[in-house]
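Yeah, one chain of the complex is gone here, protein chain that is, but the others are all in their spots.
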Amino acid sequence: MSELTTTNNGPSTWQRFAARARSVNPIYVIMILLLLGVGYLNPRFLEVNGFLAFLRRAAPIMILTAGQLYVLVSGGFDLSVGSIVTLVVIGGALMIDNDPANTWWVILVLLAGGVVVGLVNGFIVAYLKVPSLIATLGMLLVLRGAGLYWSGGAPRGYLTDNFRIFGRGNIENLPLVDKFPYAVIVLAIVGILATYLFHRMVYGRQLLALGDNPRAAKLSGVRTNRVRILAFVISAVSAVIAGILLGGFSGVNIEAGTGLELQAISAAVLGGAVLLGGSGSVPAAMAGALALELLFALLNLLGLPKPLRDAVQGLIIISAVAYAALGTRRSK
Amino acid sequence: MLNKKWLLTLIAILALLLTLVACSSSDTSDETTADETVAEETTDDETMAEDQSDDAAMEEESSGSAMDSEAAMVADEFFSQEQYDRSMRQMTMEAEGPADQPWIQMLEPEMIDTSEYAKEGPYTFCFSNAGVNNPWRVVGYTTMLAEVDLHPEIEEFIHVDAEGSDEKQISDIADLVAGGNCDVLIVSPNTTAALTPAVEQACEELPVLVFDRGVFTECPVSFIQPIGGYAFGQAGAQYIIDNCEGDCNVLALRILPGVDVLEERWAAAKIAFEGADNINVVGVEFGDGDNAKVKSIVTDYLDRFGHIDAVWMDAGATAVAALEAFEDAGADYPIIVGEDQQDFLVKWQENGLSGISPTFPTFQWRTPIIAGLHVMNGEEVPAVWRLPQPTITNENLDTYVQPNMPPLHYAMCGCEDMPGFPENWGGQ
Partner (left out) sequence: MTTVSLSNMQQRIRASQIPPVYAILVVVFVGAIIIDAIFGRGQMLSGPILTNMVVRSVALGIVAVGQTYVMIGASIDLSVAFMISVTAVLASFVMQGDPNKVLIAVVIVFLVGILIGLVNGLIITKLKVNPFIATLGVGLLLKGFLNASFTNFVGAVPASFQTLGYGEIGPIPVSILMLLGVALIGGFILQRTRYGAHLYGVGGSEEVARLSGLRTDRVLIMAHIICAITAVISGLFIVSRLRSGAPWVGPDGLYDLESIAAVVVGGTALSGGKGGVAGTIAGVLIFAILDTMFNQIGMDAFLKQFLRGAIIILAVASYTYRYKGEVA
């Protein structure tokens, strides 16, 4: 409750700063520790280029997580994002049709498609009142089925180099760093936009209010349906962007995107988003996603067999949420 | 509060335990870098029922004894010396039948009488498919449909798709049998062990043809399969052994465990690598057939070991992703084992790689339909219809590159002369 009142009264910058300083989100500490751990095992990682290459790999999941956070804060889930990524890769290859000249309008079409999927998700939840877990689970099946049906089960056509440049390419010959991945630029832009919208604009406050207590939000004049639908649109568009990067990184592949939805939710939760809404932070969620990727890299460098990586991931997300939940209870 | 602290402690202990388990196995794989046998033992450990890390550590030199250890217990159902020998023998043999139609060729056939099944047309053919959940199966299924179209006496072709679930395929087969319409049942099992009971039940009712993956029963009239996984795995491994100069760091990438076709490929490659002095297998990983995962795995290995000289793969679907990891890291291309996928063949040709593509040819999807018609006519079919398994090499690469086909089209489909080619296969 304290959250809601503070957000509604509009706290001064100083208050907010003080509050933040008192409770630095532990995810940043975890992230830095993991970073050091990975860097210790593989010094190349702490070099600028090594780190940028890693960021490029992590960019899709970080962007997905930023989008997922909006839906999580509104109190819902978006399980359809993994399928959106698959659809972007398959549909992108299909529409580009091996002609680089098509790339630009295809990207626009894909983004528009993301908006439509988000609108449909949001409409089903806001107006048909289907719980988002079910609505987006259904959408997961619908999109994957539609994508594969459309292409006849296997990707037709390649992703052209000018499409893949976002996920794979670098700006060459820069001072300081000789290679700077485009994906990191995309990541930075998305991160800044998402953070600004969430933390600096009315929309972010409305979203928090909606997630914290929908009835109260409605009574205080928030147009809840509109806010909720927009959250799904943001999530879907972020999934399209992630899909473009992932398709670029790895090329055409029907496995692209499977399982990413749960990873994004785990990452956001690691970053402190409360499931069922009302609290969260975009930078922290993205840090959560990065921490998760760092964790995988660390376990990999330690030479752990893959199964144990799953187990460790499971343990860590439970512990992180338990830590946060018990912490808030204590403070009450 | 006490209660909760206690619980947290419990979790902490669990975590500690996990870490311990993790460390004990990471110890083995640390030694791995120095010694390749151990690296392979680690994967074997996973295959078997119990943790055998102690065993693994002991077996530094005695590569042969790995087959005597408990590690071989489970692998037993997937490794058979007899099949291995047969596979190696058949790779050097000339197949019977027309060389330009490998899908009706056969190796060492033992023909059996099928007159008991003879029947007047028109026929209903039923097909229980494990799924069309990967491009190989999509190409294969398209080819099979084209084959059906070639035979007007097949009046109806009933296809049920299990979407990759064993349990579902068992029910699907039961449905087809219960429906009573089928004259022939063709099964492409999702997994070998799980589908065995269902196939056994179907055998009691009608002639069954199994292809692609096998089952643990001999009840089907004919089992149709190319020479097999051993030959596939061995061809790639041998190419690496022969072409890698000096001490050679090899990364082995597998899709997933438990499918006999794939297990056999690895088993044969393992034998070949163990017998070679110049090979240092730095890692064996499962990439789930996912490009992004494979690319990340390869990138990590390049980081860890500095240089990888060769990449062995049990299936080529992700070969291009593996190669791109080398490009992005600025490393030299490795010697690479791929498959007959167009994207890989194109990349191979463009960059003049040193590579080889053993194949698990998709033309095998034509054979069950042809075999089914033989059975309906009461003609002899081989109990095991062994198909040839061509290998794409640097020499014959150019004949298989088809730029008009989609990236995940398999060149060895034997479908070029079929009606509807190339459009139905997604080509232009």
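A few comments on the model shown:
Note that the chains take the letters A and B in the order they are written out, and that residue 1 is the start of every chain.
One rule holds for everything that comes next: contacts are C-beta pairs under 8 Å (C-beta built on N, C-alpha and C of every residue); 3 or more make two chains touch, one makes a residue touch a chain.
Here the structure is a predicted model, which is why all the values come from computation and not from measurement.
For the chain missing from the display, the contacting residue among A:T224, A:S238 or A:N253 is A:T224, taking the whole complex into account. Within the full complex, the residue among A:A101, A:V116, A:L141 or A:M201 touching the omitted chain is A:L141.
Of the candidate positions A:A93, A:L260 or A:I317, contact with the hidden chain is made by A:I317.
Among A:P60, A:G92, A:P181 or A:G211, only A:G211 touches the chain left out of the display. One chain of the complex is left out; on subunit A, the residues touching it are 74-77, 124-135, 137-146, 148-149, 153, 210-211, 214-215, 218, 224, 228, 262, 265-266, 269, 274-277, 305-315, 317-318, 321-322, 325-326, 329.
Residue-level contact of subunit B with the missing chain is found at 3-4, 7-8, 11, 21, 25, 46-47, 49-51, 74, 77-78, 131-133, 158-161, 163-168, 170-172, 174-175, 178-179, 181, 191-194, 196-197, 201, 256-258, 263.
Here, only the chains that are shown with their structure count from here on.
Annotation: 35 Å between the Cα-based centres of subunit A and subunit B.
In the complex of the two chains, the subunit A residues touching subunit B come out as 42, 44-45, 50, 53, 57, 93, 151-158, 168, 246, 249-256, 258, 297, 299-308, 311-312, 315, 318-319, 322, 326.
The part of subunit B that touches subunit A in the complex is made up of residues 4, 8, 11, 14-15, 18, 21-22, 25-26, 29-30, 32, 42, 46, 132-135, 137-139, 141-142, 285-286, 288-297, 299-300, 303-304, 317-318, 320-321, 324, 328, 343, 406-409, 426.
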